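First up is the structure itself, then whatever we jot down about it.
Only a single protein chain was left out; the remaining protein chains are all shown in position.
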């Protein structure tokens, strides 16, 4: 037995041309440290095409906390991912240099400072040319992400799948909260509402203005009941019509999915999308380029013993990897 | 800081014109005692439009007990409900004076006496002009409810969503049981089969006669497989055709929903409705008046850690409130 | 009170013409030892039409183990099954002599020897004329089953519902594993790929060849995304077209169902069939004869507190009984 | 492979001299139908020394229901029991003819009728010479048991380990309830308080009279705080001093154990006995003869995923078997 | 049936001399809204001897969040509490006017502002003469509590039972955190270390100075290993020796208890006290007066299905009520 094969997964070696998960045919896939999809753990984005990063933060949660454990939970459930995505006919692990860059630093109890920390840590990843796939954390983290992306690419179109528009003004006087990031991002000029599509909204509201106001700023907002009637192709057309050729960011809040499939989230709303509907929408975006992706609001303490939510989240991130592979091909 | 704002929710003050939940923008919504949707807790139905009441009783359960904790579980999961129902475009909390009247007294181990207790306690609520929304409890409680409603309004049409018709004769000699209430109610003349629609039936039966007999008495019974093919509009038409203009009661057994979405129930049957299907049926009843509603058979000990079932139940009760608001407008 | 009625369920008496579960109207259905659907427990297949058997084995699992407790879990959840299947209009318990024959012996830690044990124990059941309905256990057990069936009936057409084709060559050098049985069975000449239909495949793969190779051997493989678009009638036509008039075996891996409905399984894949879709496919096979059925990969330690997966599995096995009743009528 | 070895456990054959569980060295112990300790399932007490019986009844529960599933839960967890009890140096399975007689019939929703059913079904077991070990069920079942025992043996001394004395008069007018059986039994002359020892009482009370009244009738009542300071030998001496040479019954309510070890019970009280303390008390009763034993109030829906409570209950029942073996030697 | 008896628990009526829970012999104890021990819900501390208040806040948690649901969880598990505490021979509900004052307002995401809110809301309760029993919430809330108590009573001796001394300086720059309140309180002059006893400390530390520094300020710190060897009487003597006759506050962090008994907490440490040890320490303080009590760090999402932790917490709060009754007698 050769030493070389002994440890899995291995930290990436500098100068290695391609980073990819180990072969599950050599050792059982549950062997080794939990990185995303068993990808190499590295401490630099250089040479990385797709960089998975965690943001373990949940201070800005209005109902159930626990998304701080989202990154670890999703990584733990990502063991089953295999190299080839048959729905898109692409060998994802072969097409991309994929690495797990660990978790960003945050400051629990301080959403405002954390947004700054996220931006500061993410910008170098973008400048190194990697496409970041960020695992939250509550949705407040997207503000820091958008700051980094906008600093590198300019104002972004946002493609959001979420039960909530997250365009509220404040909660109990707190302006940096998980229901406010897209309002803050709009105010800071990080995103362009006229190039954005927010879809999946449902559940009771505080008032009709909850959605009418952001529509007034230029956002297109599609309720879940309407979205459910769309074909994947129509969804892709609407995204294309809104986003155009400019830079765009895709944000996926796991609560856009029905709670039976994704119970482990902070503010669940009944009557969500079924997983195969949501994933078909994502697959229809084939060929489109996003500067980055995030997947937020997975709170594993509320998951089933079978990690249903985390497994679904891992598969959604795998679709992000696939889209990245297709857009970089 | 003023004392007035300190406690939430406050017991309702007599003479207050409108009862409504506190503003979740002032204190986090998980602040305070668990009443339904954080509505005021009162001890009289006077001045109340919609009265939420619990009936914590589960003696009459043939399989898994625990619905005695249904009211508490549903209340606990109802925190997320907000004032405005965008699907119906109505501010429910503004349109109605809503109150939680606590739980009715029952006698564990004695379904027959409990039916009497329910009727005696519910009738004054009806006579005060409130629309009761009752949270069960196993389905045997509907007999007591129907006695109160019939005493005030005369024989009722029943609109039932349920996996079972609950028209059996007895279990091991027990005639007051959760599978028998609509037979008892029929025998007592409380309901009118020819004005009733029982829908969602599925699962294995004792014999073909289980459904054929109540059809013989005049009930229309629609299986879940058939119901699934109906549009909401068609459902509403069928309800209208059956119920007509007379008084009607809507009973919703949570087991009409598929067990993946509503695991916490006593006699689950696979292949149920999806929540968005069931809620679309309810929303289609817009404009119709019911003398009351119940939601039964939620047994929280079998729920997920995320309270999936109870959250769904709370949202269904919220649709009852919405229908009440629409019919009283 | 007569002694005769005291114990339920009773071990079957030799010479009894028809074996059937006790009447749930006499004692509560949760009374008695957990046999499948409360059927009589016997130690011989003689006089038995449909024989339920467990195979508590999970050594050959690549991800989550625990299917060794599958038979006990399914039996425990099968209490709710009643005699009459209204979807097929047949009194299953009256039409068939049904018995639970307990569990087959296996050797934990030794999949190869276990396959031999299974074949040796199952063949006498087949030769006695009973239709075996086997509860797994991981999918490696189907190799032993197919050996017994082929020994009695010759090479079989396989009708498989599964997220995976299970036609891989080996895992870490292990050739008898839960992802390899249909390749082994093909090599041993037990099954005829040209008379087989494998449907429901989804999830990431090692390579495109994972499905292309078995297609090359003659299997028809239908992905879940495609299958979801089929009507039950079309499914039945495809099965008829493939299987023809020769002997056939139906194997159902619970992971063909979406993880929200069937979390308790070893290698869950998101975006599976909904239960009512899968059961409609099974019901459409009405009139077709199978030499036997199995239901595999239920791992109860990962189930919900409400035993969602096991309850579904019990209902699927009930459809197997119904198909058996219909084909033997 | 011989047919004889194929099925385990086998229904007992009439005329067989000794009934005992199968050898776990031949097939894995999780093989087969769930009888207690894998003992043979029989339908007659003849030839049986120790008869395990379930009483799946929980109508008479004042807080959490679910003890109807106690017998199944305890049987499921009893797989790990092996023949030899090293603490008492006795091969229990060799010393006794042990059988599982299944469950007694009960009437859910009717505690009074159920008590009659229990007595009628249990008396023949006693008259056949078997020592019954009854698995509850809530504690109301002990009234039926005591009626049968007293009918055969005359008034009994009761040795009770329990958090509650269960000597209350009624609940909401219900006199047959799980907190009243020893008062009813006293009134009916079935038990002799002066020959009884009730130990383990703790938790808040309605009033000081809750314990003072039964002390007035002649019961010795020992609080848990005091019992914790006793040595096993002292406990055995006190039992001997109270019970003397007359017939005696041992009743064990699982809630005498601390909730961390036995969470799955209806009315848990903090600060209970540790399992090794309780089992040491039982072992100290070596040589003493009881006409029967019961173990009540196990409600599996509240158990841990590891079935902690049920496993402990199975081991306590194993100590009852051991005491039976020692007293019959 | 009289209206007076219909609703339970009733909001307290002004001018009522004694507030107490309803009689559980009239309606089942699980009837009604979840207030602590079913005590009346009031909105003013006037006429209240013992005021139970929740502080649903968990922003300042370094590991597992979720204590925001602590008050609701403890209330839900407090149903089983009965009026008479036999260990102290006092009818607690008769001796005291007890009320639940609901929850204090807090600001999620802002521990510093929340401390101010707590102090402002709690001080009127103290000035009204009520003894507050506060249910957390993470331990950061004690700073606000101590500000209120010190404002009314002057610097306090602290009697702490906790796995951690909570005297750290900061976390990631955050000075208002659940590991720092007693350092902040010391700096603000709210507490007197020389009159304080911190006991139960265990688990790994950052450095020896973690405990040596606060000892340097004058705190007595007793490790759990040492505390376990103390008798309750010795503990009471040490408390008396430290606290003397001045005002004192008792703070109980549920993590002083072993995780098997109290799993639902944010930073569990193995090898804690057993519940009966901790409760014996509390009971030994009989006769001593505290200006208030709190019970913190119960995070129900991590509790067992049987609510083991919350039930224990409810019983500890009941001992606080008992101490209050004894000191006010």
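The chains carry the letters A, B, C, D and E, assigned in the order they are written, with residues numbered from 1 in each.
As a working rule, contacts are C-beta pairs under 8 Å (C-beta built on N, C-alpha and C of every residue); 3 or more make two chains touch, one makes a residue touch a chain.
Computed from a predicted structure; not experimentally measured.
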| item | value |
| --- | --- |
| Of A:20, A:106 or A:167, the residue in touch with the unshown chain | A:106 |
| Selected residue (touches chain absent from view) among E:155, E:181 or E:263 | E:263 |
| In chain A, positions touching the absent partner | 1, 3, 5-11, 26-28, 30-35, 41-44, 54, 56, 68-69, 72, 75-76, 100-106, 108, 117, 120-121, 124, 301, 305 |
| Residues belonging to chain D that touch the chain removed from view | 24-30, 79-87, 89, 91-92, 258, 260-261, 275-276, 279, 304-306, 308, 311-312, 315, 318 |
| Residues of chain C (touch criterion as defined above) contacting the omitted chain | 58-62, 64-66, 68-69, 107-111, 113, 171-174, 176-177, 301-302 |
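Keep this in mind: only the chains that are shown with their structure count from here on.
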| item | value |
| --- | --- |
| Listed chain pair A-E, A-C or B-D that repeats interface B-C [over half of contact pairs the same by residue number] | A-C |
| Between chain B and chain A, distance of the C-alpha-averaged centres to the nearest whole Å | 38 |
| Euclidean distance of C-alpha centroids - chain C vs chain D, Å | 38 |
| Residues of chain B engaged with two or more neighbouring chains | 26-28, 30, 62, 64, 68-69, 108, 171-172, 258, 260, 301-302, 304-305 |
